[in-house]
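Below is one structure; the comments refer to it alone.
Of the protein chains in this complex, one is absent; all others appear in place.
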Amino acid sequence: MNDNGIKGLLLDEPLIFERSSVGRMGVAPAEFDIPEADPKGLLPAGLLRDRIDGFPEVSEMDAVRHYTRLSQWNFGVDSGFYPLGSCTMKYNPKVNEALCRLPGLSMIHPYEPEELVQGALELMYELEEYLAEISGMDAVTLQPSAGAHGELCGLLMMAAYFKDKGKARTKIIIPDTAHGTNPASSHLAGFKVVPVKSEGKGALSVDAIKAVMDEDTAGLMVTNPNTIGLFEKNIKEIAKVVHSKGGFLYCDGANLNALMGLVNLGSIGVDVIQFNLHKTFSTPHGGGGPGSGPVGVKKALEPFLPAPRVKKSRGKYSLEYDRPKSIGRLKAFYGNFSIMVRAYAYIRRMGGEGLKRASETAILNANYIKERLKDTYHLAYNEPCMHESVFSDKNLLGHGVTTLDVAKRLIDYGFHPPTVYFPLVVHGAIMIEPTETETKETMDRFVEAMKAIAEEARTNPELLKNAPTKTKVRRVDETRAAREPVLRWVKK
Amino acid sequence: MEFPKDLKYTKEHEWVKVEGNIATVGITDYAQDSLGDVVYVELPQEGGTVTKNEPFGVVESVKAVSDLYSPISGSVHEVNDAIIDSPEAINEDPYGDAWMIRVEIGNTNDLSDLMSSDEYQKFIEEEK
Partner (left out) sequence: MPYIPHTEKDRECLLKAVGAEKIDDLIAVPENARLKGELKLPKGLTEQELTKALKKKAARNSTVEDYASFLGAGAYNHYIPAVVDSVISRSEFYTSYTPYQPEISQGTLQAIFEYQTIVCQLTGMDVANASLYDGASAVAEAALMARRITGRDKVLLSAALHPEYRETVRSYLHGAGNHVSEVMYCTEAGTTLPEALDAALDKDTACLVIQYPNFFGSVEDLKALADAAHAKGALIVAVTNEAVSFGLLASPGSLGADIAVGDNQSFGNTLSYGGPYLGFMATKTEFIRQMPGRIVGETVDRDGKRAFCLTFSTREQHIRRERATSNICTNHGLCALAASVHMVSLGEVGLRRLALLNLSKAEYLKKALANVSGVEVAFSSPTFNEFTIKISKAPEEVLKGLLKKKVMGGLALKRFYPEMNTKEEMDSFVDALSKISG
């Protein structure tokens, strides 16, 4: 049997607070080389505290063991295949981790004088140029911290543009296949969301956009390839419709991993795009961030980019703060610099040719999995896919088995489950994105596991219902977590 | 799934029971089943008003949220506080213990477009 997940020794570990012992210290702070101040003499009594009740106190080694054990209950890209659709869980190169830790890149303060950080500014300047080239945009800001932050940035710029033109626009069009951050960011930027449905084959039609695009609408926010893994084939005509009403085409660039070197988004009408460096550009997800969400724009929106901008003049780099039309800023300082370093390193390592090869291979791998699984699982849209494909549990429901059960059973086989129940338009969605960094052998093992699970669903559905069995914990009671919330440890 | 004959139903999956000028409102068996385990309910204040076809509260399961739409306009006569503390009642007894609000009916015309049990069952068949 294709049984990747075998047993190992997992050590139990209490909460850090339960390991605590009063007065124990791990790493002591530096010695006092100056006289010890008396807080009572310096600050009013009401502003001082003398205890941090329940604060953990453990030895250095116990701290290390604690976190080492916790880490062993986790599954990362480095542990195994992680085909989490829409998340682009590709290999996170180790050299990037080493480089972003160079003291000259990690020990620099954001308020150092510009002449002392020329290397950092140059790196940012070049990264902006690379991202502009990859997307076909005219200017890029690196400030936003993640994809959703980038969306907000792009949408605020669109809003500011129309305000500046003297006529604010109130609406934005978003397809029903969109990621939840799209409508949430739109709302935050002050727009009312106008939903549109994709047509039968999972693509947006020109007519659907024509029907809703008007001069109160700031534009269309579209993910391309969309969240079903299909390229929006009418995009050029759709862009024309949007532009004819003076609107902008916003592209959620979360799926850019399918397009590098293959499509110039700028030339097909995209006006704004956010990049998820923690997807396309190989920076790690960190168990929930930090990522980085730069935004690229066409000329018309350039004046509205957040401040400061990195400028180059006569070989010298500087930060430009005086930007009267700018939307302001979305965070302190300039962005998630150490993530930028990793993405920069990735782009330099790959080169233009390498990035193109990455996208081509991501597409090849996704199609391979799609072809090999489409006779076993119901394929939501039987079309040539880009970097990911979406299946559903339609064929399995008769056996009382759902997408969730398949996902949990995959864990027992030693694989991270795909994205499930997204996009919402596909009931019981199973969204598989292998990425370009996986070998054929790994994909074959995954396909065989998926097929074995489909067979189990027919012959022994209990195996799925009871899964996973080999993990630290078995299925988790999420209802109880919500009904009887315990959101922190409290000292008994 | 049950749909008692003595109740009226809405397209938003609420049920209504009329007794005199008081209408009791809750969500249907079908609604609770599609939501899954309910973990949270938000209901209006007693003495407030509700408007026909407008949201009067929210129900949440672990992975879904649904607005509660009022089938009638009127003032809120009574609120079932017990389900705020034990929302599981909505899954266990949607037509009994888990009624949500009692409304003093403002206008009896509001009741005219509500569905009967049979009509509602046909409606959800089509919706599936």
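Letters A and B mark the chains in the order given here, with residues in each chain numbered from 1 onward.
Criterion: a residue touches a chain if its C-beta (ideal position, glycine included) is under 8 Å from a C-beta of that chain, and two chains touch if they have at least 3 such contacts.
Every value quoted in this text rests on a predicted model; they were computed, and no experiment measured them.
Asker: Among A:Lys165, A:Lys197 or A:Lys236, which one is in touch with the chain left out?
Answerer: With A:Lys165, A:Lys197 or A:Lys236 as choices, the missing chain is touched by A:Lys236.
Asker: Looking at A:Ser198, A:Ser282 or A:Ser392, which residue reaches the missing chain?
Answerer: The single option touching the absent chain is A:Ser282.
Asker: What is the set of chain B residues that contact the non-displayed chain in the whole complex?
Answerer: Residue positions of chain B that touch the missing chain: 40, 60-65.
We adopt the following convention: only the chains that are shown with their structure count from here on.
Asker: Express in whole angstrom the distance between the two chain centres, defined as the mean CA positions of chain A and chain B.
Answerer: Chain A and chain B have C-alpha centres separated by 39 Å.
Asker: Going by the contact rule set out above, which residues of chain B touch chain A in the complex?
Answerer: Per the stated touch rule, the residues are 37, 39-40, 60-63, 87-88.
Asker: For chain A, which residues are in contact with chain B within the complex?
Answerer: Against chain B, the touching part of chain A is residues 421, 478-479, 481-483.
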